[in-house]
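One protein chain omitted, others in place.
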Amino acid sequence: MTPPGHSEPSADVEPRLRADTVTLAYDGRTVSTDLSVSIPSGRFTVILGPNACGKTTLLRALARLLNPHGGQVVLDGKDIRRYPTKEVARRLGLLPQSSFAPFGISVADLVARGRFPHQRALQQWSQADDVAVTHAMQVTNVTELAERSVDELSGGQRQRVWLAMVLAQETPLLLLDEPTTFLDIAHQLEVLELCRRLNRHDGRTLVLVLHDLNQAARYADHIIVMRDGAIVAEGAPHAVLTPTMLAEVFGLQAHIMADPITGTPLVIPIGSLSSR
Amino acid sequence: MSLDAVGSGDVRARTTLRGARVMRLGPVSLLVRTRALLTTLVLLGLVAVLAAYALSVGTFRLHVAEVVQILLGNGGGVGERIVMNIRLPRVLTGVFAGAALGASGAVFQSVSRNALGSPDVIGFTTGAATGAIAQIVIFGGSAVAVALSAVVTGLFTAAVVYLLASKGGRTGYRLILIGIGVGSILGALNGLMLVRGDLDDAISANLWLAGSLNARTWVHVWPVLVGVVVLVPLVAVLSRRLSMIEMGDDVARQLGVRVERTRLSAVFLAVLLAALATAAAGPIAFVALAAPQLYGRLARMSDLAVFGSASMGALLLIVADLTSQLLPLGLTLPIGRMTGIIGGIYLIWLLTRPRSV
Partner (left out) sequence: MSLAVLLVGVVLVSFVVGEKNVALSDTLAAVVAFDPGNNDHLLVRHLRVPRTLLAVIVGCALGVAGAVMQALTRNPLADPGILGVNAGAAAAIAAAIAFLGTTDVVDYMWFGLLGAAVAGGAVYLLGGLRRGTDPVRVVLAGAALTVVLQALTQVVLINSEEAVFDQFRHWTVGSLQGRGFAVLGPVAALVGFGLLLAATLVRALDAAVLGSDISRALGVDPLRVWGLSALAVIVLAGGATAAAGPIGFVGLTAPHLARSLTGPDHRWVIPYSMLLSAVLVVGSDAIGRVVARPGEVGVGIVVALIGGPFFVYLVRRGKLVQL
């Protein structure tokens, strides 16, 4: 399956992924009730929010890793639970926060595992698999590391290898849960630039959970702000990132100006508001 | 490097997968792990050779050539009776129990994501011991009763551990911890029975705990043989998915693996295999732990290797049995202890060599 070709993000395309009044809970704790959200297709969406606001839970529900207790997640017009799991895996890829590299595995072998949804008993390694893996490693800059063991790599390198694995899956929808943790600043920007390319050039729909407000402002087309399991704001960065919102949701007193380089909103923290 | 549209047979992009070769014919493509395949075949060859040799040793010495003739159906007389009624059941019990344990251990190590994984992670081995010790020390049961008790309590313990860990569908780590808890409780009970029991009974129980290949008959062979032939390929079918699960439940799920179902099926098969091995030869725990590790280091595999682990398990057991029979020490060397000594020493030796991955 070749990557989708050029496509301009179009505002009136039907959202491929959305949640309809879902109630999310795990370990006996209800995280969100009657939550509805649409992920705009072909856009770069970022979910923001303070710790434990339910953003990872929402992402996992959207990726079918968590079954909603009420409501449903809809992928391409159908309840996501009605697809065969491998079919979902071909349409939607998730880079989770926690993952384990099997002992002694090489980078190439780990990235190659991303091709699992496309493989069958008699199609164990097609030409398309080779192309996808090579492309994924190139784009994440891990090609020179291909034959090294993943255990030997640094945290940043390992993160890029996992990203390559999810990219090798070649899904039009890509969900990333805090992909920039453990990366130094240059690599963080590298990953975000890569995500932007995947979105603009390949036309993939991206949803990232991020911590850094300014990174979100710089790269996102669409921001979803969550707090206590509910969505409190949604829209373009300049519309969503306001001093009022920052104070209410993050307990942060801040000044917002236009980033002198990119023109996107830039959050200048002034101090924290002690009441939360 | 440019990535143009892919033409048929035009290999511009080639990924180096460790120890593997791709074979393509039309739409069909197969990935052959060459080093692993070679290792497994060599191991199986060794097992066959050593098995033939094992059939020839003993108080009534035979040539290997004679043994082969007997196996082909051209034998006769005392030699045939000894080989077919005494030695062959012993050798086959050892080989297939070892294979069952190797495969079982591979599954447990994969599922627990831990090099120390073994059927005891789910409390099986300790549970089996409880049943057997109780039979010997409290009820004074026959050998068959002991074996059956062991299997039943072992399976029951595994089921209890699994159920206790299944709250909210998030097994994994919880399974390990509950296995440890339950294992500790049963271990204490076993200790209590061994200490309080009659000394003779305690000694018998201790001997059972060491495993044995003595006095094996075809009754011992068939269940574990059929079990291995049927169940090991089933586990092999699951192995790819289990390898994905090793990367994390979330990673595997988003790749399209049905994690809970795969894990449950695999653990169920693995416990069955361990039970069959225990019924055949008593507890021989170390093989399940060592065989997959030894195989993995030899074959440089990072995927779950079911057939490989099974072959290594079979080899460990038959080497242990031969050693105990050939050592001129005049000591009782139970198979379960021999596998510990040999497997352990081999693992130590592997560790002392500079590791090149």
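Note that the chains are named A and B in the order they appear, and that numbering of residues resets to 1 at the start of each chain.
Please note the rule applied: a contact is a pair of C-beta atoms (placed from the backbone, for glycine too) under 8 Å apart; a residue touches a chain by one contact, two chains touch by 3 or more.
Just so it is clear, the structure is predicted and the values come from calculations on it, not from any experiment.
Only one residue from B:L62, B:A252 or B:L289 touches the chain missing from this view: B:L289. Only one of the listed residues, B:V28, B:A48, B:A65 or B:A115, touches the absent chain: B:A115.
Listed by residue number, the positions of chain B touching the unshown chain are 112, 114-116, 121, 164-165, 167, 173-174, 176-178, 180-182, 184-185, 187-189, 191-192, 194-195, 199-200, 202-203, 206-207, 210, 286, 289-290, 293, 331-334, 336-341, 343-345, 347-348, 351-352, 355.
Here is the rule we use: only the chains that are shown with their structure count from here on.
The mean-CA centres of chain A and chain B are about 41 angstrom from one another, to the nearest whole unit.
Within the complex formed with chain A, the residues of chain B that make contact are 1, 3, 5-6, 11, 13-18, 22, 24, 27-31, 113, 115, 168, 170, 240, 243-244, 246-248, 250-251, 253-258, 296, 300, 302-303, 357. Those residues of chain A lying in contact with chain B across their complex are 2, 26-28, 60, 63-65, 84-90, 92-94, 96, 98-106, 108-114, 116-117, 122-131, 133-135, 138, 146-147, 149, 166, 169.
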